[in-house]
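Only one protein chain is missing from this complex, and each of the others stays in its spot.
Order of writing sets the labels: A and B. Residues in every chain begin at 1.
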Amino acid sequence: MTGNRNPLINGLLKLHITLCLIFIFAPIAGSFVFSLNSDRFPSLPLGSFSTEWYRLIWEDPLVWAGFFNTLLVGACVAAIATLLGFGGAYTDFRYKFFGKPVYLALALLPPTIPVVIMGLAMLAFLSRVSLSGNVISVIIAHGVMCSPFAMAIIRLRLSQMDPDLEAAAWNLGGNEWVTMRHVIIPFTKPAIYAALFITMAVSFDEFAVAWFVSGLNETLPVKVLGFLQGQVSPRINAIGSLAFVSSISFIVIAQLLMRNPESKPS
Amino acid sequence: MLDTPIVHFDNVVKKFGSFTAVEKADFQIARGEFLAIMGSSGCGKTTTLRMLAGLEDPTEGNILLDGEKINGKPTWERDTPMVWQSLALFPFLTVQENVEFSLKMRKVPKGQRRERARKWLDRLGILEFADRNISQLSGGQRQRVALARSLVTEPKILLLDEPLSALDAHLKVRMQSVLSGLQKDLGITFVYVTHSMSEAFSMADRVVIMSRGKIEQIGTPEEIYREPRNRFVADFLGSSNVFDGSLKSSGNEVWQIETEHSSFTLKAPSEVQKTDGSPVAFAVSSENMSLAAIGTPWAGNSIEATVVGGEFAGASATVFLETDQGQELKVQKGHDELKTVDIRAGQKLLVHWLPEHCHVLPGE
Partner (left out) sequence: MNTRPSLFSLTFSLPLLIWQLAFFLFPLAFLVALSFWTVRNFQMQPNFDTVNWVKIYSRSVFWDAYFRTLLLASFSAALISLAAFPASYAISFKLGENAKRWMIFVLIIPFFTSYLVRVYSLQVFLSDAGILNAFLGYLGLGPYSMLNNSFGTLTGYATLCLPLVILLQVFSLNFVNRDLVEAAHNMRCGRLRTVLEVIIPSAKAGLVIAGLFAFILSFGDFVSPLYLGGGNPPTLSIMITDITKSGQQWPRAAVVALTMIATLLTVAFAAIKFAYREAGK
């Protein structure tokens, strides 16, 4: 292309990319390093290597309680959001109906509403129907926030499907339910798994709405928010590093699942 | 029962909102017939086929399959398998599993399923690919999988929606003979939708020509070619010149037609009755027209026209001309015959033809 004419400008552009990446990843890498550092408040030069912070969270029953809450919420949210998202994606794929834009807006808008407002609205509403302050309220709220992601992932996969495939299965003698089981679900399976993992990862990191509605049943991210409000504690880094590793494993698994499907017929 | 047609379209209308996709389709398909439905895109041919398959419901009229009314019966309760333009093979299943699919839907036991699928794979010459993934097959092999998948239930009728359009020319011709051979061997009815005249005319027993939702003509390929019913069919076949005029005198032997160019003589058609003065349209095949220099004496019909250009392909050439009144004409001739006339653009020539080569369009 014409772009290679000026190496200086290209060099500067690449330097800029690098700077952006450093800016984005320095805090992430930093929290890893700090989590293994003996200093309560690390600075240069760094203190000695230590696993003290990991030991502290390991021995903290509240952290464990938070972890199990997170896991429970994450698993339930993944299942619910993926089911809801699958239904929404299939509806959008298959049907044309009056009011469809409203249906889609309702399905996809939640992530654009600021979390503070979502949190307040959820808290006010759920406490009115006596559902706030427990794990179920977090699951409900996260279901709302995560189902758009599941829906987008599954819809994307459906759009890669030959539109005649479903009709072909009907034509060969399968009714709508049987075709759903033998054609649509097998075809979207990689996306369904990806949606499960990604919604779980989103739920794992969500703290704001969970903080509003969870009451005493804190999830781990809410616990972290509590640490942040309290005294300075590098335990956050330890928890964050562990959460990061688990989230990334989910994403990598999801990625592999999305990539794996049979090569498309050309 | 054997005399009832396998399919009867009884005044079928299909509307999508205010758009009429199929207008009063009324025809029958005989048992064991190879019927092609032909037309350009959007003419309603695929909608007609999809109504037969049960993928669309008719807005008005009835469709009878084997004498039984099937309106509203979902496609999965009919026995009308279809071969799709995209083939619609299931990418997550192997070749064998694809072919077994409809047997599985009919709850045929596993062993029997496998046996029947393999029989059809063998018959279509693709048994060796039984355990392959669809993406590992060539276009022609996929075609055969799609055929096997639809035929495995041994239906009485097979619907095909432009199944050859994705293949290259060579493979297309080969698959055409596979399809006609298969249809003759099985003795079942094929309903074949296509936009290609050569496919329709080379394989079908009868051809239905559709345009804008309307059936323009139904007949054997020869009938349609020799006697196009109206201007659309004549134009669609692409090799006819159509003239409009009014009947001046109708004798027993010859008719005199007055047109904006001049008066033409044609052989009186036996099957068309018209009174003097009524409008008449007739077609002259471009192969039956000849060219000569201006002033050449000529006894039949003739008209002066200016050469616009020419197209030279293979053994024959097509010369495009325009009359002073602006009507376009085309004349198709062998190279030898054209040697004697000057066909440079701008040249004025005499176009002539015999009265018996005029075909009155009965539908105009």
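Here, a residue touches a chain if its C-beta (ideal position, glycine included) is under 8 Å from a C-beta of that chain, and two chains touch if they have at least 3 such contacts.
Keep in mind that what you see is a predicted model, and the values were worked out from it rather than measured.
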Sole touch to the unshown chain from A:Ser147, A:Thr188 or A:Ser214: residue A:Ser147
Among listed residues A:Cys76, A:Ile239 or A:Leu257, the absent chain is touched only by A:Ile239
Touching the hidden chain in the full complex, which residues of chain A are there? Just list them.
1-3, 6, 9-10, 13-14, 16-17, 20-21, 23-28, 30-31, 34, 41-45, 83-88, 90-91, 94-95, 97, 103, 106-107, 109-110, 112-117, 119-126, 128, 140-141, 143-144, 147, 151, 176-177, 180, 201-202, 205, 207-208, 212, 221, 224-225, 228, 236-237, 239-241, 243-244, 247-248, 250-251, 255
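As a working rule, only the chains that are shown with their structure count from here on.
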Between chain A and chain B, what is the separation of their C-alpha centroids in Å?
55
Residue ranges of chain B touching chain A (in the complex, touch as defined)
53-55, 74-76, 80-82, 84-86, 88-93, 101-102, 104-106, 133-135, 142, 149-150, 153
Sites on chain A touched by chain B in the complex:
162-165, 167-175, 178-179, 182-183, 186-187, 189, 261-266
